[in-house]
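Have a look at this one.
What you see is the complex with one protein chain gone and the rest in place.
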Amino acid sequence: SRRGEPDGAAAPQADQGAAAEVKLAYFPNVTHASALIGLDQGLFQKELGKTKLTPVKFNAGPEETAALLGGSVDIGFIGSGPAINAFAKSGPDTVRVVSGATSGGAQLVVRGDIHSPADLVGKTVADPQQGNTQDVALKKWIAQQKLTGVKIQNLDNALTLDEFKKGTIAGAWVPEPWASRLVLDAGAKVLVDEKTLWPGGKFPTTVVIVRTQFLQQHPATVQAVLRGVLDANDLAASNPAEAKAAVNRQLKQLTGKTLPAATIDRAFTGIQLSTDPLASTYPQLAKDQVTAGIAKSAPALDGFLDVTQLNAVLTKAGKPAVDAAGLDK
Amino acid sequence: MTAILEPETQSTVEHAVRLSGVRKAFGTGARSVVALDGVDLAVEPGEFVCLLGASGCGKTTLLNLVAGLDAVSGGEIELNTARPAVMFQEAALMPWLTASRNVELPLRIAGVKRADRRRRTAELLDLVRLGEVGDKRPHELSGGMRQRVALARALASAVHGAGGGKQALLLMDEPFSALDAITRDVLQAELLRVWRTTGTAVLFVTHDVREAVRLGQRVVLLSSRPGRVVQEWQVDRLSAAGEAKTVDEINGRLREVISSHAAA
Amino acid sequence: MTAILEPETQSTVEHAVRLSGVRKAFGTGARSVVALDGVDLAVEPGEFVCLLGASGCGKTTLLNLVAGLDAVSGGEIELNTARPAVMFQEAALMPWLTASRNVELPLRIAGVKRADRRRRTAELLDLVRLGEVGDKRPHELSGGMRQRVALARALASAVHGAGGGKQALLLMDEPFSALDAITRDVLQAELLRVWRTTGTAVLFVTHDVREAVRLGQRVVLLSSRPGRVVQEWQVDRLSAAGEAKTVDEINGRLREVISSHAAA
Amino acid sequence: MPPPDAGVDTVEPDAVAAGLDALDTPDPGSSRTPVWRRIARTAVPPLVTLVLVIGVWQALWALAFWPEFKLPAPATVGGELWARLTSGEALGFIWTSVHRAVLGFLIGVAIATPIGLVVAKVRFVRAAIGPLLSGLQSLPSVAWVPAAVLWFGVTPTTIYVVLLLGSIPSIANGLVAGIDQIPPILPRAGKVMGAGRLAGARHILLPAALPGYLAGLKQGWAFSWRSLMAAEIIATSPDLGTGLGAYLDNGRFLADMPTVISAIVLILFVGVGIELLVFRPLERVVLAARGLGGAL
Partner (left out) sequence: MPPPDAGVDTVEPDAVAAGLDALDTPDPGSSRTPVWRRIARTAVPPLVTLVLVIGVWQALWALAFWPEFKLPAPATVGGELWARLTSGEALGFIWTSVHRAVLGFLIGVAIATPIGLVVAKVRFVRAAIGPLLSGLQSLPSVAWVPAAVLWFGVTPTTIYVVLLLGSIPSIANGLVAGIDQIPPILPRAGKVMGAGRLAGARHILLPAALPGYLAGLKQGWAFSWRSLMAAEIIATSPDLGTGLGAYLDNGRFLADMPTVISAIVLILFVGVGIELLVFRPLERVVLAARGLGGAL
C-alpha cells in the first residue's frame, strides 16, 4: 500500500524560463568530445547567457547515472548503455534523452595471431565493464558468431592496454581513444569495427540526457545547451585541428595528461559528432541486452526520447529535424 | 527491606544490618561453590564488629553481599543504613588518577563543592600520613601506600555517603594487612577516633586476632566451606589480661575450626 | 659481576648476594624520588634474612633490584646465585590460567616434562592447602588463596630455577600478609622445611616483627626516605624469652626510625 | 565529622537510570535456565532489530517519500534476494567471497602476529615502522587495486595482496594495543620465572594481550572483508568467479537498487554471521576465563 507518487513526478512542471544554474555532467574522454570542445571554447556559456554553467566531471557511467537520478546534475553526456539503464530504472518522469552527441568509435582489436573470430575460442577478450555498451556489443557479436569458449574479462580501459602488452588478453572491445592506443601503442589490429555491424555505419555512443523535471521547468536552458553542442559539432567539422587541440587542452586540465597526436587523429576518424540520437537503433540495443544476458527482458523505451527541444534548435539553425522513431511517448 | 512487622516505635533500636539465613553460591552444577550458608548476623547502629575466619572462608563474600555488589542466593539482608562505604581487600584505586584524586573521587561523585573537596582530601591524606605523595599515581606507590590511599578514600566515602539522616556503615576488608606495626597502630587509633566521632557502624575483616580484639566491640568467627557464624565474643572494654585470654581462646577456636575442615 | 679481585679459592665463602652502596631513584628532576640510597647488605649462601621497614621505605624496590627487574641508579649488586625466584607483594597470577596452571608455569618455561610437572604442581598445591581448587581461575579465589597460589608458584620456580649447580635464592615480599594465623603458622613451617632441605638463600620482607624473628637468622631494618640499613639483629636459635626481647627491641627501634622521619 | 552536605547525593536523572537498570537487571539464575530460553534470549533481540528496521523501511516506502527507484519496497528486495537464494547463486557469491576472505585473513593473522609482537616490544622497530603501520591502515584498498592489477594481473594474487595490505596493519596494531595494556607485573613475573623473549611472548604476552588482540582481530577481519569487496569490485574476471563484491557492483552499474540492497543485505549477513559464530563465542570464552565482560 503505497501513497500516490509525489506530485513533482506525476504532474508536468510549469515552464519557469531559464534556470539560474545548470549542472552539466561529462567524462574527460574522446567520446565526449562535444562536451570538451564546448567547454573549452566557452560555447555553452555563450548560449546560456546569465545561467551559470557548472561542469561536473565523472569517470564512469554508473556514478553519473546515480547523480542524475539523485538530482545532483541536470544534463549529462552519457553512454547509450547507461542511458537506457537509467531510463529503465526510473522511467520518463525522471530522465529523458534529448539529443545524440557522438556515434561510432568502438572496435574489437586483437593480437597479430588472431585472424578470424574462430581464433578467439579459448582466449580472453576484454571489455570495460559488465553490462556497458561495449560489453553488450561484444557478447551479442559472440552470440551471433556462435562462438563458445571465449572468455570475457572486464577491465578498466587503462588496464586493458597493459594487459594487452603483457599478452594476457588476446583482444579487447573498447571505445576510443583506447582502440587507437591499442593499435598505435601496442600493435593491435582491428578485427571488427562496430560501425560495420550497424545499418548506415551509425550507432549511438554518447547521448545527452536530461532530468525530466529540469526539462519541463527550463526548456530554454536545455535548448541553450543543445545549441552549444551543435556549435561544438560544427567546429569539429569545420576545424578538426582546433577541435582536437581543444580536446587535448581539456584532457590536460582535467587529468594532467594529453593524448599523442597520432592517437587523437585516429580516434577522431572513428567517431562522428552528431546530434542525431539515432532513435531507430534503440529497440535493437534494448534487445541486445537480453541477447547479451544482462537483462531478462528488453526494457520498454516508451518516452525514452524527447527531441522537441532539439528539433526546435535544429529548425532554427536551418538543419533537418530528427525523428524519434516513436520513442517519445 | 525493612521489617514491617515490628512496631514503628522500635525503629530507634533497629539493626544497622541484619543477615538472616544468608546463602551464597558461586557458579552452578558440579563446579558450584557454596561460600556462605545460613549466616545469621546482626550489627547494631554504631557497633564495631570484627569478622575473623580462615583464608577463603567467605568474609569478602559477606562484605560484598552487604555492600549490595552481589545478590544473595538465599536468605535475606536487611540494611537500615545509608549506602555503605567499602574498603576492598585490594586497593582498587583508579590507575589513571593521582592519589589525591582517588581520595577526592567519592566526594566528586557526591557533588561536594571543589574547595571543600580539596580541603577534605588534604586532611584525609594527612591522616593516612601520605600528605606528600598526593600527586603520585597508584603505580608509583608502594603496596602499603596504596592501601592507605584506599583507606582515605573509604573514609571520604563513609563520611559523605550517609544521606537522609540515615545511619552510616563502613565495611573494611583487611585494611591494615600491608602496613608496618607502627603505621598500623597510628591508623587503628585514627579509625577508632573517626568511628567514635561519627557513630558509624563498622564491619571489619582482619586476620590479626589481636587487632580484632583491640578494635572491636564484638568479634565474630566464621567457619569455612560453607561459611557460617560459629562463635561470637563480646570484647568491649576488656582488661589487658582479659584481652590476652580472649586472643588465646579465639586462636584456639580458630585452630579447631580449621582442623575440622582438614578432617572433613 | 663477580668480584674478580678475590682469589678463586675463596669462592666457597662468596656471598649469595651483595649490595654495595646501592642507590635507586625513580623519575628525574623535581618529581624524582630517591627510594634507596647507600644500601649495603650481604646475604650468605643458604642464609635466611628478614627485611623490615616502614611502609614505603623501599623493601619492594630492593627486591626488584636484586631480581634484576630494575636497574640500580648507583652502587653495585653482586649476585652469585642462579636466577632468583620471586614472590611479589601482589599475587601477580596470570588471570587466564587456572591455579594449577599458574603453579605449573615456571616448570613449563623451564622445560620440565609434562608428567613431572603435573606431579610437582599437585604436591605444591597440597603444600599450600589448595589441592581442591587447582582448576579455579584467579578471579574465583579469595585474596588469601591467591597469595598461596603465588607462594606455590614461587616455590616451583625456586626449586627449578637453580641451574648449573649454582646456589638458589628466594625473594619473598610479604608472602603471608593475607593469611589467617593458623594457615600462616603452617606455611611458615613448610617454608622453613623447604629452606632447610634445599639450602636456598632467602630474602624475606615482612611487616610482622614476630614472624621475622621467628623465621629469620638475621633481621635487617631499613629506614625510609631514603631507604638505608639502620640496624641488624642476629636472631638465629633464640630462646622464647630472647625472641620476645628482640621483638620489643626491634619494635622500639622501628618506632624511633619512623618518628625521626616524622620529625625530619 | 558528621555528614554536612548529605543532600547532594544524587547527581543524575534518576528516571533514565532506573529505566536502564530495568533493562539490564542481571538474571540471578542465568545458567540454570533451559536451553530454549537461552536461545530465545540470544535470538530475540536481533530479530526485534530486524523487524524494526524493516518496519521503518516499509513505512518510509509507503509514504512514497522517495520514488521507487530510489527506495524500493522491502518486498521487491525480498523478491530479488529470494530469487538469488533459491537459484543457489547467492550461496555461490557468498562461498566465493567468504572462502577467500577467510583464507586471506588467516594468512594475515600469521604474518601480522609476529610483526605486532616485534613492534610492541622492540623500541627501535616501533619508532621505525609503527607510524607506517597506522598510515597503511588508513590507506584505502582501492588505492592498491590499480597497482596490484598492474603488477600481478587480474589473478587471485592481486585479490590476496589487496586483502593482506588491508588486514595486516590492522591486526598488528590491535596486538600492539593489546600488549600496551598488559599490566606490567605480568611480564615481570614471567621474567623472574625465566621466560626469555620467545617463551615470554608465548606464555605471557600473547595470552595476556588476548582481549585486546581479539578486538584487533575483529577489526582486522572487517578490514579484510572490506578490502576483499573493494578488490572484487575493481578486479573482475571469469577466472575469479563472481563474489559478493562483483554482485554488488553489477547492481551499482545498472543503478538497480534492489540488487544493491540485496548485496548489502548479503554482505551484512556474512558480517553478522561471522560475528555471531566466530568472534562472539571466542570473546565470551576469553573474557569469561578472566572474569571480565559484564554484559556478555
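Letters A, B, C and D name the chains as they come in the text, with residue numbers starting at 1 for each one.
Here, a residue touches a chain if its C-beta (ideal position, glycine included) is under 8 Å from a C-beta of that chain, and two chains touch if they have at least 3 such contacts.
It should be emphasised that the depicted structure is a prediction, and the values quoted were computed from it without experimental measurement.
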Chain not shown: contacting residue from B:F88, B:F176, B:F204 or B:W233: B:F88
Full-complex contact with the absent chain, from A:F58, A:W173 or A:F268: A:F58
Given B:R108, B:R214 or B:R253, the one touching the chain that is not displayed: B:R108
Contact footprint on chain A, counting only the chain that is left out: 23, 28, 54-59, 62-63, 66-67, 69-73, 156, 158-159, 161-162, 165, 254-257
Residues belonging to chain B that touch the chain removed from view: 67-69, 83-86, 88, 90, 92, 94-97, 105-106, 108-110, 137-140, 153, 157, 161
Footprint left on chain D by the chain that the document does not show: 9-14, 16-17, 20-21, 23-24, 26, 41-42, 44-46, 48-49, 66, 69-71, 118, 120-132, 134-147, 150-151, 170, 173-174, 177-184, 187, 194, 196-199, 211-212, 214-216, 218-219, 221-222, 225-226, 229-230, 233, 245, 248, 251-252, 255, 257, 260-261, 263-264, 267-272, 274-276, 279-280, 283, 287, 291-296
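We adopt the following convention: only the chains that are shown with their structure count from here on.
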Where chain A and chain D are represented by their mean Cα positions, the distance between them in whole Å: 41
Residues of chain B touching at least two other chains: 27
Touching two or more other chains - residues of chain D: none
